[in-house]
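Supplied in structure tokens, the structure appears directly below.
Every protein chain but one is kept in place in this view of the complex.
On to chain A.
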Amino acid sequence: MGSVLLPSTYGFPKQIPSPSLYSITRQEESIVVVGEKPKVSPISPSRPPKQRGRAMPSIWRPSRQADYDCFSSATPIVIDNGGSAFRIGWAGELDPRVTFRNVVQRPRHKTTGETVTIVGDHDPALMKYFDYTRTSHRSAFDSNVVYQFEIMEYVLDYGFERLGANDLQVDHPILMTECVCNPISSRSKMAELLFETYGVPSIAFGIDSAFSYKFNQQHGICTEDGLAVCAGVTTSHVIPFVKGEPVLEACCRTNIGGYHVTDYLKQLLSLKYPYHMSSITWEKAEELKMEHCYVALDYASELQLFQKGKKEAEEKTRSWQLPWVPPPQEEAPSEEELARKAALKEKQGQRLRDMAAAKRSIRISEMENELHGLKDLLQQLGQVEETEISSILSKTGYDSRQEIESAIQKITQSLRKAKGEPNETEERIDASLAEKYPLTNVPDDMLTPEQLKEKRKQTFLKTTSEGRLRAKQKRFEEESMREKQNQQEEEKRLENPELYLEKLHARYRELSEKVEQRKRLKTNGARTNGNQNLSGGVGRGERLNAAQKERMRLLTTAAFDRGKGEDTFGARDEDWQLYKLMSKDNDDEDNGQEEDEAELARVTARLQSEIQRTVPCSFAAGMASQSLIWLASLYTRDLTSFMVWIILQHPKDWLDIFLYLLHKLDFFEISAWIEPTE
């Protein structure tokens, strides 16, 4: 593809030691050895030891170089554009002049509001002047490919500026590094940036690890056939070399790099010490990794070392002390707070009550007024003669005296209710019924046609009100019956708890079976019928309980023409009696089902309350030192809280007491829940 341009193919002086050196440091980015030299990667011995330990100084502001002008236009500038660090320097030198972290931040100045650009790391003491809330470290890289050229431009600006550039353009050829098989669009944009914005005369791109290998080969550290393993910050590459040339067709990339290692360390530490999660940042983890971690040459044996706890393991462990932060205490609301809140609630309640009382008094006064008016009217009617009655009545809107009286009744009743007095008894109502509908008792032939109409109205009203009364009575009776039943059951339970419980269980089982069976019949019938006979009627699957089967049978036999060739069902009156048979069946079935289900619900509720009642009984007995069952009545029915308390607090000798009691009451399954805590 022609993308890899080794120095030898490009018209540069043959000896370019510096770029190779820069790329050597790349191998150290994620694998740092403290004190020990890794035997894998070749390192030139002339590197100062300080830089070997820390490939990425965390706070390092490079100073501006002053000797830019000393270099002629022919001297190339070498740039190592790496995912973690950006290095720039002159060709022919041993080390890059300027190194910094390849990130950009654009905070806003707090007072002036302008957005400034900071490339690389900065002194954290100066952070206070800037607002960092909306910014974060931005990198030009996505995995190992440059994609954000605005940020790349900031970085290049800073790099050139630190190198001391002051001409009208950067008038030196540039050698730049890129990733293996860099996509063409990325490379072309980079070239465009360098040519057009910086006025660079010529550019060369190359792979950093290849440069490094060539350098080492020239210095005799490695042979011409070998393997270059390059561990980057987001990716790692393996490039084979044959006869000094890289075989790009055989090179491989894995998307694991130093970033993932740091991330893993951070997650592990956060999970092990969740309390300190805020102190374990990515930067801190990176620092830990760089300063204190090492690469094991034989992982299995190192593991054994640590597992057996030998002395070397002790030497290799580090301890990190974090500042102690007191746990955040939730303040219990103080007395004043509580008092204030209570007062507020009182006030609100009072206000609501006042409003309700005001409404009620308004209504009462209204009703009283009305009552007065009606009573006056009545009086008037009493005093005045017959003829004028109708005229007066038409004015007020009431048709007859009785209406007025009934209206008065109603209002007095509601008035009484509003005032909070008890309702009148039913006898009074019975009496008033007879009074209200006087015409009902009078036989038909004695009345005029209008009175007949009246009578019909009144009979109708009477029957409805009687019906309502009857319904009320029935309800009352039912309630009293239920009360009686409950009382009976209570007595039964108190006499003989175990027997009662057994009977309850049996009844529960019976009822549940019945309900299940019925359900099964419904669904089973539907299922089988659907499977067998799909071509039949659409709704056939639904109509399959016994009553409905019966109904279908009746219908089909009825409609069956008796050999006459015509369907004459319905011609005779007796045919329609068929329907009477059918509907009766239906109703019975449904009613029976509902009753059963209601009883089942009742029985289950009872059972549950039984269980709740009996169990705490026994535990309470235990805690009260083997006697005093009466204490059970004092304990709550909340089973779970009781259990939890027991599990957390009982000392070992209580355990025996518990087990003994449980034994006595046959609650074997519960004993398994108790686990002794240490």
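Keep this in mind: a residue touches a chain if its C-beta (ideal position, glycine included) is under 8 Å from a C-beta of that chain, and two chains touch if they have at least 3 such contacts; residues count from 1.
Just so it is clear, contacts and distances are computed from a predicted model.
**Q** So one subunit is absent here. Using its UniProt record, which name fits best from "GNB1L protein", "Protein IQ-DOMAIN 1-like", "Chromatin-remodeling complex subunit ies6" or "Trafficking protein particle complex subunit 2"?
**A** UniProt lists the chain that is not shown as "Chromatin-remodeling complex subunit ies6".
**Q** Using the touch definition from the top, which of A:268, A:295 or A:357 touches the missing chain?
**A** A:268
**Q** Among A:92, A:183, A:201 or A:226, which residue is in touch with the absent chain?
**A** Touching the chain that is not displayed is residue A:183.
**Q** In the complete assembly, which of A:90, A:154, A:213 or A:259 touches the absent chain?
**A** Checking each option in A:90, A:154, A:213 or A:259, the one touching the absent chain turns out to be A:154.
**Q** Looking at the whole complex, which of A:191, A:221 or A:248 touches the chain that is not displayed?
**A** A:248
**Q** Kindly state which of the options A:117, A:350, A:400 or A:473 is in contact with the chain not pictured.
**A** With A:117, A:350, A:400 or A:473 as choices, the missing chain is touched by A:117.
**Q** Name, in rising order, the residues on chain A that touch the hidden chain in the full complex.
**A** 1, 61, 63-64, 109, 112, 116-119, 122-123, 126, 129, 142-143, 145, 147-150, 153-154, 157-158, 160-161, 165-170, 180-186, 196-199, 248-249, 251-255, 264, 267-268, 271-272, 274, 300, 303, 306-307
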